[in-house]
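With one protein chain held back, the other chains of the complex are shown just where they sit.
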Amino acid sequence: MNPTKNVLIKNGCVVNSTGQTQADVLIVNGKFEHIAADIPVPDTCEVIDATGCYVMPGGIDVHTHFNIDVGIASSCDDFFTGTRAAACGGTTTIIDHMGFGPAGCNLHHQLEVYHGYARDKAVVDYSFHGVIQHIDDAIIDEIPSMVDEGISSFKLYLTYLYKLNDSDILRALQRLNEVGALTTVHPENDAVIAQRRADFLTAGLTAPLYHARSRPPECEAEAIARMINLARLSGNAPLYIVHLSNGLGLDYLRLAKVRHQQVWVETCPQYLMLDERLYLREDALKFILSPPLRDVRDQDALWCGISDGTIDVVATDHCTFPYQQRVALSNGDFSRCPNGLPGVENRLLLLFSAGVMSGRISPERFVSLTSTMPAQLFGLWPQKGCIVVGADADVVIIDPQASTTICHSELHDNADYSPYEGMECQGKIRHTLSRGETLWSQGKFTGTAGRGHFLKRQPFNYSDF
Amino acid sequence: MNPTKNVLIKNGCVVNSTGQTQADVLIVNGKFEHIAADIPVPDTCEVIDATGCYVMPGGIDVHTHFNIDVGIASSCDDFFTGTRAAACGGTTTIIDHMGFGPAGCNLHHQLEVYHGYARDKAVVDYSFHGVIQHIDDAIIDEIPSMVDEGISSFKLYLTYLYKLNDSDILRALQRLNEVGALTTVHPENDAVIAQRRADFLTAGLTAPLYHARSRPPECEAEAIARMINLARLSGNAPLYIVHLSNGLGLDYLRLAKVRHQQVWVETCPQYLMLDERLYLREDALKFILSPPLRDVRDQDALWCGISDGTIDVVATDHCTFPYQQRVALSNGDFSRCPNGLPGVENRLLLLFSAGVMSGRISPERFVSLTSTMPAQLFGLWPQKGCIVVGADADVVIIDPQASTTICHSELHDNADYSPYEGMECQGKIRHTLSRGETLWSQGKFTGTAGRGHFLKRQPFNYSDF
Amino acid sequence: MNPTKNVLIKNGCVVNSTGQTQADVLIVNGKFEHIAADIPVPDTCEVIDATGCYVMPGGIDVHTHFNIDVGIASSCDDFFTGTRAAACGGTTTIIDHMGFGPAGCNLHHQLEVYHGYARDKAVVDYSFHGVIQHIDDAIIDEIPSMVDEGISSFKLYLTYLYKLNDSDILRALQRLNEVGALTTVHPENDAVIAQRRADFLTAGLTAPLYHARSRPPECEAEAIARMINLARLSGNAPLYIVHLSNGLGLDYLRLAKVRHQQVWVETCPQYLMLDERLYLREDALKFILSPPLRDVRDQDALWCGISDGTIDVVATDHCTFPYQQRVALSNGDFSRCPNGLPGVENRLLLLFSAGVMSGRISPERFVSLTSTMPAQLFGLWPQKGCIVVGADADVVIIDPQASTTICHSELHDNADYSPYEGMECQGKIRHTLSRGETLWSQGKFTGTAGRGHFLKRQPFNYSDF
Partner (left out) sequence: MNPTKNVLIKNGCVVNSTGQTQADVLIVNGKFEHIAADIPVPDTCEVIDATGCYVMPGGIDVHTHFNIDVGIASSCDDFFTGTRAAACGGTTTIIDHMGFGPAGCNLHHQLEVYHGYARDKAVVDYSFHGVIQHIDDAIIDEIPSMVDEGISSFKLYLTYLYKLNDSDILRALQRLNEVGALTTVHPENDAVIAQRRADFLTAGLTAPLYHARSRPPECEAEAIARMINLARLSGNAPLYIVHLSNGLGLDYLRLAKVRHQQVWVETCPQYLMLDERLYLREDALKFILSPPLRDVRDQDALWCGISDGTIDVVATDHCTFPYQQRVALSNGDFSRCPNGLPGVENRLLLLFSAGVMSGRISPERFVSLTSTMPAQLFGLWPQKGCIVVGADADVVIIDPQASTTICHSELHDNADYSPYEGMECQGKIRHTLSRGETLWSQGKFTGTAGRGHFLKRQPFNYSDF
């Protein structure tokens, strides 16, 4: 396919986070060229009929883990299968959270590794979040050059192998803030998890439910409150909470937002659509992830946060370990099961159906949650995240009249199951374009490995948006 | 059936609002006689096996409208069909909101009418809420004798034919408070409804959706805030808000509760389970009621209120007009359709399934919402609302392992449809006993018309509970 | 004094709502010409030394009642004494709430009357809020021409002689919204006041304390919630609540703001600085106003609202009736005492001292509360409310090192007392300039009657600010 070919999307309802309008969209050389009613069809132009459909900015999934090595296993989606699935689900940009490297490695070590992972594989445009696995003067000094290379956000962990303590976190937050990088954090209290896990294992309580019991909502909420306050104390460093799963943490975030603190929060479809009753099923290992699935009360609370505007972003934390591998590795012990769920292909449709079609949110707010805010927070805006003249022509076309039943056999990742198997969604992803090139149409993937560009992201700049 | 016969309920999990325990329950002469583990089976005793089931206080539905005449029609459930349906759904007490009488009639007029309606018909025990359709000195003077006759709660309307203005409301609240009566209120702003309805009808917007649009959430929330403040200003009169349907009203109630005001609130299954998308269906007239169904955001907010304890009671507002009648009367104009939904038979199971089985609430909280709080607020406690020695042996036995699909053809009211048709519920009502007598067992109604007693209710007394 | 003369303010700290900077300010022809460090002194230029002082936009008091006729009396400050006092206190613009006219009069009637009141009297620039004392088709039709003449805000009353009912309010809100006018409202529940006042008078409870008891906080809070919801239901009409005095009303406003409703709120120094214990003093009649002074809990809550940003504006509701007149008219009966407090001269200093110097708010927030938000909400921005090149050179210079004891004998209104008598304020109003002309300097008033301009205000436009 020739990306310089013109494309005209006719008769759709064009939605940005700021409004919607019935309009045609003309794409030239991979950029939006013209947006208006009744644009005449140019010569040699591909025409896409979007009658009755929403024409939205392509999805941006700022939380994936392709190729990640978690010690006991590596996730089975690489940058080809992962971004292929993304494209088929309407997502045209991903920002991957790099995994840990060898003990003591510098920041560029993993960046090199991940450039290697993505370069010839990615179907859609991509970037990476840096990861800070230890703090010393050398790391502090290395941060600016990473930002210069387009890595303007970093992840800290409060649990897992390379958790940081409060002093390290303060140093990291201050430095990242100084150089225009956004701090993202996996917030769970390590001491709580360690104690509960040890208690359960000692007591022989190794069933999947005890995975959830070992990381209860308060374990996450505590860490969220801690990070909010440490960020405030670090020159009001901007902070982004990933994969929020519970209502108490949301309440803490509300308090911070009311005080005008620069804090943003992401949740994921699994926390909106699934709940901890699944840990009682035979195939409960399919749902092991951290934070774990919560009860329906937390689900209700998260939906309120989606509706009232407290939650800023919906991403996936896509991290695929096949069910067979989970069974084999865990061998009856939840603590040996690798953590993570697939979902990069389902994000848009799940939120569209349960959010927009249910009446909880407007199409505009859907775009904000899935594309505009991710672009603004992570230095991609206005190149990505909006349908305006001059921006990259990344588009997803959703048909609200059609419906889709999620079925793993029709998905494009490398998993052997879907956590959403059998779910009925109102809506259908009709078409995905990345820089004007069709990647998904009429139920067919039409992209190619390696066509995705690395995105050198701008420094964090709140006043931009 | 002989109500003096002994009954022994074996091996169930006995649930009160204050806790649960594995125990047997012995009933003698229609009262709870003994609650303990492993009670030996007495001679000539009916034994009910409740293994694996919850044994709970029979449901108390404090909001029904049997026989009600709303001018354009009368609801088609009388005290026989209505209480039969109640019994089959596990509800053993109802308190009916009396309808308006002739203009200017006194309070006893309707009480006489309703005693007449219920006397030979009621299958379960019953009482009535008084209705205040106008205020003058005679009405004010008549209130105490109503309370003496067991009518210790009254309803005020802020809209409909006999709406009260603020001055009347203040007088009513003060007097009711003085004599130990609880004020309940239908809170909707009449001016808003009148204006919007007129605007829609003038514009020819007569479809069912405009019923909802004519009474938006803020129309209800305004009236709730007004009543909260007028009650506070009337010597802190206790106040009970009926059929809450929206989240903003809930927020107002939260503020009042935080300030330790004596205010309580009821919602109904229809506001938890159904939403306004139904007004776009062909058979939308089935769902005309006031307040109308809301969007899913309000539903999420109400569930949060159920979970966090802000909502005190779940009742039904059962008020049956057959679908055929709705179609005929409205003839394409929502404003001519009688208002109200059936549901007295479905309340317990819907809340059990979506509340308890989903993990949102505990069985104890379920009992509080459906039986204990209703009994305490409306002067029936501890005769009703708890499984303790000496109380009336009203029991519902629910099996959490079985499931039920709601199907109107299997219900026992007089409607020609169910708003919940086709809904799958986790749980099954196995058995209903009223004063020790089985009314529902093995899917069969075994009660009789006229066996229900009128309940002379105690004055409102907050310190009792 | 020649307003075309140049003025240079040297060495002050220039404060806008958006930030502060050490800078000089050059004024030419009554406009800000240049703002920068170390501006050289031009020829024939008056120089004002502001070393150690804040140089702020002149105060805008959007709530005064000069010349008002309240039936039993007329306020004793006219547009000369009132605006003279304003100028001496650092306020360079006032927007007066016009009083009621004869029954049934049209909107222009009062506008003419007030133009007459102000024309040759006003020392500072001025405008008027329209008042809607009844609603009919003629009034509805007349509104646009008022807006055209610069009256882009109107007042509704929910109590007093010309209170509006809910239907009228809905009509007013809709129409005002359509034509770009901001609705302001005096929110108190009339039925509550009428009932309580009658009860107290009947019982012989006529002392000043019963003025407060007849209009308790919930009486105001109810009306606020009502207006919030009616505004929401009137096409989301913008709404401005005047003289908030209580914490519950503030909580209702917080809920509305969290829901992104266009609602703003004003409080007054008397509600921040004085409390209802004053009604027990011998000279309690000095403090009769509506809403009345509240208890210290409400004061604490209002200060929280000032600090956290919920409260948008501080105005005065300046309305002067001499103490001797109060005593004479009331003759022992609170209900015969005219309502209102003076304060136009004290607003800035009271808020500066108790707000800025206490550490509760920043100088920027002080400017926002007293000048910028008033200008933005009421169609005067950016001509007024900010120190930027091209804006009117209205300036107040405040010295934070000096202190002031409030003493009525040194004030410039026409009252015979000050409600703030004896209060110590940290700070001193050093200088007031209106369009470059000095009105107050070295403790002397140097303005002249009639120099103030009528301000033709722009329509309300939220997106402007």
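Worth a mention:
The letters A, B and C name the chains in turn, as written, and every chain counts its residues from 1.
Everything that follows uses one rule, which is that a residue touches a chain if its C-beta (ideal position, glycine included) is under 8 Å from a C-beta of that chain, and two chains touch if they have at least 3 such contacts.
The model shown is predicted, which means the values in this text are computed figures rather than measured ones.
Touch with the chain omitted from the figure is made, among A:Asn229, A:Gln324 or A:Thr448, by A:Asn229.
Which of A:Val70, A:Leu205, A:Leu248 or A:Ala402 touches the hidden chain is settled by the complete complex: it is A:Leu248. Interface residues of chain B with the unshown chain, by the touch rule above, are 258-260, 308-309.
Interface residues of chain C facing the missing partner chain: 247, 275-277, 295-297, 300-301, 303-304, 307, 358-360. For chain A, the residues in touch with the chain missing from this view are 165-167, 169-170, 189-192, 194-196, 216, 218-219, 221-222, 225-226, 228-230, 232-233, 248, 251-252, 255, 259.
By our rule, only the chains that are shown with their structure count from here on.
Distance between chain A and chain C, defined via averaged C-alpha coordinates, is recorded as 49 Å.
Centres computed as Cα averages put chain A at a distance of 44 Å from chain B.
Counting partner chains per residue, chain B has no residue touching two or more of them.
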